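Quick one: structure below, then a few questions.
A single protein chain has been omitted; all remaining protein chains appear in their positions.
All chains are identified by letter, namely A and B, in their written order; residue positions are counted from 1 within each chain.
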Amino acid sequence: MSATGIGAPVRRKEDFRFITGKGQYTDDINRPGQTHAAFLRSPHAHATIKKLDISEAQKADGVIAVLTGEDLAKDNVGGLICGWMIHSKDGSPMKAGSHPALAQGKVRYVGDHIAVVIAETLAQARDAVEKIHVDYELLKPVIDMAHATDSGSPVIHDVAPHNQVYDWHLGDKGATEAAFANAKHVTKLDIVNNRLIPNAMEPRAAIGDYDSGQDAFTLYTTSQNPHVARLVLSAFIGIAPEHKLRVIAPDVGGGFGSKIFIYAEETVCVWAAKKVGRPVKWTGDRTEAFLADAHGRDHITHAEMAMDDKGHILGLRVKTKANLGAYLSTFSSCVPTYLYAPLLSGQYNIPAIYVEVEGIYTNTAPVDAYRGAGRPEATFVIERMVEVAAREMGQDPAAFRRKNFIKSFPHQTPVIMAYDTGNYGASMDLALEMADYKNFGKRKRDSAKKGMLRGIGFSAYIEACGIAPSAAVGSLGAGVGLWESAEVRVNPVGTVEVLTGSHSHGQGHETTFAQLVSDRLGIGIDQVAIVHGDTDKVQFGMGTYGSRSGAVGMSAISKALDKVVAKAKKVAAYALEASEGDIEFKDGRFSVAGTDRSLAFGEVALQAYIAHKFSGQDLEPGLKEGAFYDPTNFTFPSGVHICELEIDPDTGVTRIDRWTAVDDFGNIINPMIVEGQVHGGIAQGVGQALLEGAHYDANGQLVTASYMDYCMPRADDLPNFDIGITTTPCTTNPLGIKGCGEAGAIAAPPAVINAITDALGHEQIAMPASPQAVWRAAQKSLHKLAAE
Amino acid sequence: MYAFAYQRPTTVRQVQSALGKHEDAKILAGGQTLLPTMKQRLASPSAVIDLGHVAGLSGIEKKGRNIVIGAMARHAEVATSEVVREAIPALAALAGGIGDPAVRNRGTIGGSVANNDPSADYPAALLALGATIVTNKRKIAADDFFQGMFTTALEEGEIITKVSFPVPAKAAYVKFPNPASRYAMVGVFVSKKGSDVKVAVTGASNEGVFRAAGLEAALKGKFNPKAVEGVAVDGSNFIADIHGSADYRANLVSVMTKRAVTKALGK
Partner (left out) sequence: MISVSMTVNGKAVSAKIDPRTLLVQFLRENLLLTGTHVGCDTSQCGACVVHVDGKAIKSCTTLAATCDGASVVTIEGLAHDGVLHPMQEAFRENHGLQCGFCTPGMIMSAIDIVNRKGHDLDEHTIREELEGNICRCTGYHNIVKSVAAGAHAMAGSK
């Protein structure tokens, strides 16, 4: 391993600009002559707009334009789309209601966009928004997803008369029923996966710019996938053809899924830039982020698991209602279906699984992918089920899991996925040792002496990452392929630029991707620049989400590097006057086998460009190669997390005492960065379990619309984390990488809740397990103890 | 934020006259509550009168048996003041737990007391220590000053110049922070001086800060945590929200009181 190659904990190249305040986030960019946009948002969850009077706002100080849904319609600007078609059990397509960027006659959630004011200053734009007068006819809102499809419920979209988007299923119903018929024990659980608000620290922002000389648009936006934004804005919304629309996603301050989607605000900014003839800038504030960023999770599930008398799992059946909010966001439809149900086999050998999922409209913000996207929901179901099953059957939860682990690979589950490799027992062994499981009983007794309830909880998770084989997702309804592209440009002096379709917004690609290049070409990472986030520079790409940048994005770079090396060998052969087959490339030098003749990588690059040695031969000058990589399978990171915590029954305060995470991510490029990803994921998972929950009141007002009420994990809510690694390299991509970005968020929630229920001695606790909720649950435990 | 006129007086008299001139003027002390409110367009003062340059509002000193704190004393100053830490360590600790370090560098005792936010910490200390609020017009006993959520005895044109705290024999403040905002969901300040025991509770009630008579009576009998057990806390008018129902807050009042007494006893 070289100092900057694969496997080295290289310090991040991008950090210098961030620690010196020189990052360039969208709001840090100012365009000459720019104007400022502010949106009028619906204060009501469900209403028709009887009259929209913008005349007073138009006359307000500094106002340049006030634009509404009517203007969008006049300009034939299309609505926002959902790019994944789901078909119901009966074969009918999902019922996608129209989603105009500015409301056309109806508003469907608090925060829905009605009009935009464009003014000289932001303060003026905001002042003028208050001068728009709207005459609403209020409609009864649909907030509670459990009853949204009841007959007589108000209708949110005419295309979906019962507020049902789809009624979908996966698996073998007959085989699953047969498994339950043979069961000796059945575990049943009602499970709620709480609604979350992503809260990347950088609020979304956009600047639309129009160059009339070129008749071309530029959009600066907080995006995880600028090419997908351009594709949607061009092909579906109709802003401009792709060659006339440049999308730049500069430094982006976190995404976690919420910046994948194409939103109303950036659509309006880029469209309005041409209308007003000046750049239009919008920067969301945190309140707007709470109201109108796509939320995550929000499932209600009933699950049943069948076991034989020894505790072998025979079958699983799951029925889930998934809240999709008021409109279908960009990828929302696939999250509770294909990103959820295929993960319900977990790490276990389960012969039969049947899953039913109902997608439901409510008058709440759209719900889409949030870190983990479907996989945390699945993991929460399966890991709560196995924990409760073990307890009910009087078995140790670790032993129960181990008994049911898949032990031979490849393994085909009954729900689509074919796991290529893994060693779940190895992760369990290491986790138990690191967590000092054998002495847990003593620690529990020590806590009891202090009047505290101590519990331990497991989560043996699996995720499907490296999203995704194009043919596979296409057959399941995806509107796009999910390959990745890369271009490696070697400069004549031997420095390298890598253009990638992946986008870094905290993941450290500028470092890890450079490490791959350093490793392959034998040059220092300071000789490598990673270029991303600009559709004019990078030809195409599918962006960063689903822990795909390592497994898919770097595989594309790897392929391009293979081509660079192959061509460089040809150049070296001419330069060294040897036959190509005799050229060896090692540690950055091309040499002729069995001789001392060699050239450094940079020298060969120069030869490639001056082309003196092979002019007129069948070899083109230059050294630049591109590659598209389409994965052949998902990757399957897995691991075991163990949470140990202590509850103060007097207040319900839960303190995590120790956290053990053992993960198998396949091969690792930079362990420092991987650990950082795990830390952050766990924090979000602990947030879901203990702290975070979006709450709408019965009128559809978002009660948790600021950090005053939405409980973000802070430094003193969390412990340090003990991280362990086991490795089974992925067998289906050239680097053996599985991906690490979402693992913590997937693993953590069931580990926490399993620990709390262990401490409480009963299963009645919902997420977030807030102090109040735990206190109430602890009173039940105390009563139970007193009665015994 | 809505537009406003900015005033920077240098004397209390000028503050008073500015308040007279501008209808809906707001006084800006530390601004840690006022500015977020204005940013969210929930307040639209015609003028903002900055106390930052007004003479005579700062300083912390021991005067006889009292600690006198200028209205513009920042929370961080009170928290680290040797005078306060020596005489009323519970008050210094309370100040050191308000908001976060950056908020404590701006927020002031005068601003907190004048605002009387139901989740603010200082009002509990003033009530439980029997403090006196000194204004440009008069002196007001804490018991008469706090008149319910966001309501005080301050009249128009009246501004707080200092707060005077009698030094207790024993005192402690324990709060249960709201998990999201970190404001006090329940904060209990207990003090003991001779046979007098005071217990003030913030964060819990729809009426704002209050003195808990039942707890005081029990603790006058015996100043120890056991005395709190068996005292029913009436939560009928307590705040109920997503973070805590009234009965949960009532429980927290008991638990925080016990812990405050334990702390006051130095255990």
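By definition in this document, a residue touches a chain if its C-beta (ideal position, glycine included) is under 8 Å from a C-beta of that chain, and two chains touch if they have at least 3 such contacts.
All of these numbers come straight from a predicted model, not from anything done at the bench.
A.B. asks: Would you mind spotting which of B:10, B:40, B:151 or B:206 touches the chain that isn't drawn?
C.D. replies: Missing-chain contact among the listed residues: B:40.
A.B. asks: For the chain that's not shown, point to the residue among B:5, B:141 or B:240 touching it.
C.D. replies: B:5
A.B. asks: Quick one: which of A:18, A:409, A:440 or A:609 touches the chain that's been left out?
C.D. replies: With A:18, A:409, A:440 or A:609 as choices, the missing chain is touched by A:18.
A.B. asks: Go through chain B and note every residue touching the omitted chain.
C.D. replies: 1-6, 8, 28, 31-32, 35-36, 38-40, 48, 50, 52, 76, 80, 99-103, 105-106, 181-182
A.B. asks: Could you please point out the chain A residues that touch the chain left off the display?
C.D. replies: So the residues of chain A touching the missing chain come out as 11-12, 14-25, 27-28, 30, 123, 199-203, 251-254, 256, 285-287, 505-508, 672-673, 675-676, 679-684, 706-708, 712-716, 718, 720-721, 744.
Everything below uses one rule, namely that only the chains that are shown with their structure count from here on.
A.B. asks: With centres defined as the mean C-alpha position, give me the chain A-chain B separation in Å.
C.D. replies: Computed value for the inter-centroid distance: 44 Å.
A.B. asks: Quick one: in the complex, what on chain B touches chain A?
C.D. replies: Its residues touching chain A are 1-3, 40-41, 176, 179-183, 241-245, 248, 251-252, 255.
A.B. asks: Please give the residue numbers of chain A that touch chain B in the complex, ascending.
C.D. replies: Touching chain B: residues 123, 126-127, 130, 287, 650-652, 691, 695, 703-704, 707-712, 714, 770-772, 775-776 of chain A.
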